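Pasting in a structure now, in structure tokens, and then I'll have a few things to ask.
One protein chain omitted, others in place.
Right, chain A next:
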Amino acid sequence: MKRVRISQQEIVFAVFAALFLTFSVFLSGFLSADNMLTLLQNVAVLGILGLAMAIVVIGRGIDLSLIAALAVPGGLVLQMVQNGHSLPASLLAAGLLSIAIGLVNGWLIAYAEVPPLFATLATGLFVAGLGQAALFQLDVVQWSEGMAGFERLGQGSILGIPTSIVMFAIACVVVFILLRKTRWGAYIYAIGDNPFASRVTGIPSRPIIVLQYVLAALIGCFAGLVLAASVNSMPTRIFNSTLIYDVILVVVLGGIGLSGGRGGVVNVIIGTLLIGTMLNGMTILNIPYAGQNLIKGLVLLIAVITDTLLNPRNEETAQQGDI
């Protein structure tokens, strides 16, 4: 008898579909076009971060400095403009800072061979500390006159679709093309699948690892700018929040194994949709905060347990969660 194999991705999609159907039937106002857009809009930044994390995780790494890469360059733009610099100069400075963060991460991991968990943990702390000590006057960097017009990156809509969703879509397309249509993308999968074999076959694995982290930092910076534009300020203290876990959750829940080499943009979208649906439904139901955490935890546990039951682990199938 042939066993039915259902992948993590399909399970999560099924959970998402079930939740979505339940909310649509029982929650008036959930299944309106307006609410769907709001749902997506609320998780757009999380989704963009998920894409950055996906690139790194597919290449068998992890980037814990991602939230610092979101908060500090983004905050730097707002702070520099507030101090009287021009917007293009500030954006350039933020871009350079992001590239520097990525280069340091990549160098530590690819050349100094520090495990990515520790390397990015340290750089994340360093960058966040640098921002707090040297760059920002206050934790929340406010919007200023010089930023006028830039808020369109995160507010308003393009052809009726809220801009942050459009930004998420653009990021999805770019990352999809990079991963699936370019040689670099193929290299990232190869390195994630088997770093030693890929090196033997002549793939420039070290520069590609550096590239992964530079891309992640740049996407992080982009997510930061979208976030700042959407709330008209940069709450740099976001580094101390649990956002990084949500990002890892989106990636792992969507079915991108932490052992690398698997998954893609679709997985990030599925993970993001599940989180978005849960948050939106629970907000409409006006469930208190503690209850929301309980439900979130429960749904995740169900997803993980179902996966373990349907796909028992052994050395060959070892995947998400197994570092």
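Criterion: a residue touches a chain if its C-beta (ideal position, glycine included) is under 8 Å from a C-beta of that chain, and two chains touch if they have at least 3 such contacts; residues count from 1.
FYI, contacts and distances are computed from a predicted model.
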Identity of the absent chain, which is to be given by its UniProt protein name, from "Monosaccharide ABC transporter substrate-binding protein, CUT2 family", "Heme exporter protein C", "Paraquat-inducible protein A" or "Sulfurtransferase complex subunit TusB": "Monosaccharide ABC transporter substrate-binding protein, CUT2 family"
Among A:Val114, A:Val174 or A:Leu279, the residue in touch with the chain that has been omitted: A:Leu279
Among A:Phe136, A:Phe168, A:Tyr187 or A:Tyr213, residue touching the chain not depicted: A:Phe136
Sole residue of A:Thr182, A:Asn232 or A:Thr308 that reaches the chain not shown, by the stated touch rule: A:Asn232
For chain A, residues in touch with the removed chain: 29, 32, 34-35, 38-39, 41-42, 45, 132, 136-140, 142, 144, 155-156, 162, 227, 230-233, 235, 237-238, 240-241, 279-280, 283-284, 286, 288-290
